[in-house]
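One protein chain omitted, others in place.
Going by the order they are written in, the chains are A and B; count residues from 1 in each one.
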Amino acid sequence: MNEQNEQQLNRRKFLARAAKAGLSVAAAGFIAKTLYDKQGPSAQPPSQLVTIPDFSIPAVQGQTISIVKGPDRVKTIDKAIDLLGGIERFVKPDETVVIKPNVAFTSVPALGATTNPDLIAEVVRLCFSRAQAKRVYVTDNPINNPASCFTISQIGKAAAEAGAEVILPKTNLFRPTTLQKSKYIKNWPVLYGPLAKADKLIGIAPVKSHSRAAASMSMKNFYGLLGGRRNIFHQDINTIIAELVMLIKPTLVILDGTETMVTNGPTGGSFSDLKRTDTIIASCDPVAADSFGCSLLGFKPADLPYLAKAQSAGAGTADYQSLKPIIANVT
Amino acid sequence: MKIVTVRRISQIFFFTLFVWFCIVTTYGGKFWQLRSWPVNLFLSLDPLVALGTILTTHSLYWPLLWALLTVILTIIFGRFFCSWLCPFGSIHHFFGYLGSRRKTAAQKIKLNRYRKAQSIKYFILVALLIMAVFPSLAATLQTGLLDPIPLVTRSFNLILLPLADASANLLSVTQRFYETTFVIFAIFLAAVLLNFVIPRFYCRFICPLGALFAVLSRFSIWRIGKNTKTCSNCKFCEQHCEGACEPSANIKISECVLCFNCRQDCKTKDNVIRYQTKPSLAGEVTNPDISRRGFVLSLASGLLAVPAVRLAGKIKANWPHKLIRPPGSLAEPEFLKRCIKCGQCMRICPTNVLQPAGLDKGLEALWTPVLNNRIGTSGCQLNCTACSQICPTAAIRPITLDEKLGTGSFADKGPLKLGTAFVDKNRCLPWAFDKPCIVCEENCPLSPKAIFTREYFSTVRDGLLTIKKVVGNTIETVENNLTLDKFATGDYYCSLDGSQKGKIVANTNNTVTISKEVKFAKIPAEGSKIHIQVRLQRPYVDIERCIGCGVCEHECPVSGKKAIRVSAEGESRSADRKLLL
Partner (left out) sequence: MNYNTMEPVMAQTRGKTPRYESVISLFLLAVLFIIGLSVVIPQFNLETSSTIVASAEPRSLDNLLSSIVPAGFEPLSEIAVYNAENLYEKINGKAPFYVDSGFEMLLTNWLKNQTDNELMFEFYVYDMAEPANAFSVFSIQKRPDASPMSGFEVNFGYRTENAILFVKGRYYIELIGSAKSEPLFNAMTEFAKKLSAALPDQRQFSFPNQLIAAKDNLIPGSIKFYTGNALGFDGFDNTFTAVYKIDSSNVTIFLSQRPDEKNAEQLVRDYCKFLIETGAEEKSADISINKARVLDFYGTIELVFNKGPIVAGIHEAEDIETAVKLAPLLNDILKSDTEK
């Protein structure tokens, strides 16, 4: 009797084990089938390419670019933005705004190599108080050490005091992207983290001369969103600047020509490098902004090859007059 | 016919096959060369290779499908691989046998008792697998360090075969050299010699593949066990037990390697030990004996090891510039996810330029293939893609010649670059020492060449001489300490006032004779100066063309620290190591 029971028990155990073995075999086979790779790896590593969102807003005839002259930056920029419809046109309530200033160097505001912190503070204020934005971020990928740049340029302080959050360019915020029909932006890391959260993007840059590119203005400002070993692109600087505006479509750019750096750009270093030109340009089209801005440096648009390249790529127009700029003065 | 006899035949068969495959991994079409012998068979059958790459790449590379066969057979039958197939296991089996031949039965039984330390191999397996599981970029495949098939393949390919072939030169016309071989050899030797301490030492205590098989064999349909409760407990079955699984008592199925020695040694007529479907009547334990604490510990070590190692930044900006990888290699993080350090590429490379990396290239790169242009016959041969064809896991993905050379359908992409050559002007003969030499330019295999020269004339030391008299094409000098015919090699020129240059065809201690083709525009006056100049062709590297093949470095006559050296900047496989736009 016991033996029979024992035999039955054994059989049950055996069947259980056989079933488990069968399941294991099936599982192994299933894994092998789903993961089977006949092709082998390709030359390029699998990357999760991102697409940079288009932050531009619908164009309004005659309200694309404004040029305002005035000695006080804050007043001038208020006027410039108001002439294009006011901040409310660009930023809607509850939206998240990313401001991209030029924080490239550990340089004090007075030397004009970085964006003036007063402008940052004012734009942040406008976003919160008038446009009812929910969040404003200020970010850049500087050339020198990031934390030092935000501190010494005083942009960090100005942003924080106005209620914005500074986003430092941490490694995990960069993601690779590819720009179609571009020569250089192929699988290249960009500072995607802040952009992914943003509804609107505002660029704010000073007007500076540049030894390699002739001028560094609102278009070149977006170089600060590139990661990786981006200085390799200096070998073909005009193409890369043109490709920057194909890649980044901002809502608005502000070009600060109050104190233009006319010599020894882009780092400057001496007050004598600056010339008081008291002009601020607000524009939905960075190419147009730069085409006017270069006049503050004594250039014509034809002197900057990247303007023509950008125009032929359809990223904007180098003929700012055709956009009927609104010109004004502020005391 | 006894089952153990077949098992022994099987061990001999697969071991011979393994050694044969190692031998034929030689570039060429003869019978004893590569042809289409399936030289990666053992690596493909190895489930740890398949599992490791599945975890790191989330795909099963097609040649590794063979591993599924091994897995299925193991699930059904148990750990047959260890004692019927594994060439490393056969070596340990043999040396274990040698070591315990003279021992008494009691001593042998004692040696084969189960030891708690046999659970170490599970911890090793867990640690290795967890390193492979790490999400995306941080994953690394280090199973190759201790996985027996890559280990034994590496040991044979890089040490035993070159040693055996050193005088016979049958497999290779020239002596094959490999770096860091001492460490590889030491590990191999240690593993083999430890069998004299405890038989199948490696298999019982270290082998992660064995651990994997142990886990897979939990539900095996047939297992070793006792068929009857009447057993005199003489323990003779454990005399030659390979797995140290204690078949006489509670048999540990996870350790049993199906050697069937227990069945053979059992002296009763009843055949107490059987390979049967029912569990052993003396009791069996199917689960591997690992403590929870041990498991967590090995998990944690594996988890922490990878990021800790990566802090050295060797994958990012601190990358070693001499880490030149074979053509077709994937970018470094992807490469490290696939390379099992088997050494097949180093073995097949016809020029012997592929070497196992030492610790200097980063811990993770240990024993992975790198080019050392000083070793071997010629840098990376232009028309060869052997390494890419043989890599069992596609760490070096298979490329066609068209892709390597940038011809045919790859003409728009250009050739694959391994790096770029850099001329060291402080060591190069024409640059630093006024000695003519263009060996590097001559040997550059590309057409048009990636090395070009610019002519440069340099006045030799003590080469400023004063003219005493000119007779025809011979100038007699005031100074009379020139070495006879030192300047007659065809490289030396006589320069008069910097305007006219004439090739020197002969000289004595105080005369210099210029080639008859030169006619003096004006006979130089007595007292005027001449310069003896050497005509140098100074090499320049065209970095747009250079593919970093290393032939120039190999041929450079400055044989210690070469005057032209390749480093990995500009390699095609890495977007972030580009030299040019």
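Keep in mind that, in the parts below, a residue touches a chain if its C-beta (ideal position, glycine included) is under 8 Å from a C-beta of that chain, and two chains touch if they have at least 3 such contacts.
Treat the numbers as computed from the prediction; the structure is a model and nothing was measured.
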Hidden partner chain, touching residue among B:Leu401, B:Ala432, B:Leu464 or B:Leu580: B:Leu401
Residue among B:Thr104, B:Thr230 or B:Asn271 touching the omitted chain: B:Asn271
In chain B, positions touching the absent partner: 1-3, 5-6, 9-10, 13, 17, 29-31, 34-41, 44, 62-63, 66, 232, 234, 264, 266-269, 271, 383, 385, 388-390, 392, 398-402, 407, 447
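Convention: only the chains that are shown with their structure count from here on.
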Chain A partner contacts - residues on chain B that touch it in the complex: 54, 57-62, 65, 68, 71-72, 75-76, 216, 218-221, 277-279, 330-331, 333-334, 338, 394, 397-398, 572-573, 575-576, 578, 580-581
Contact set on chain A toward chain B in their complex: 10, 13-14, 17-18, 20-21, 24-25, 28-29, 31-32, 35-38, 40-43, 45, 184, 187-188, 228-229, 232-233, 235-236
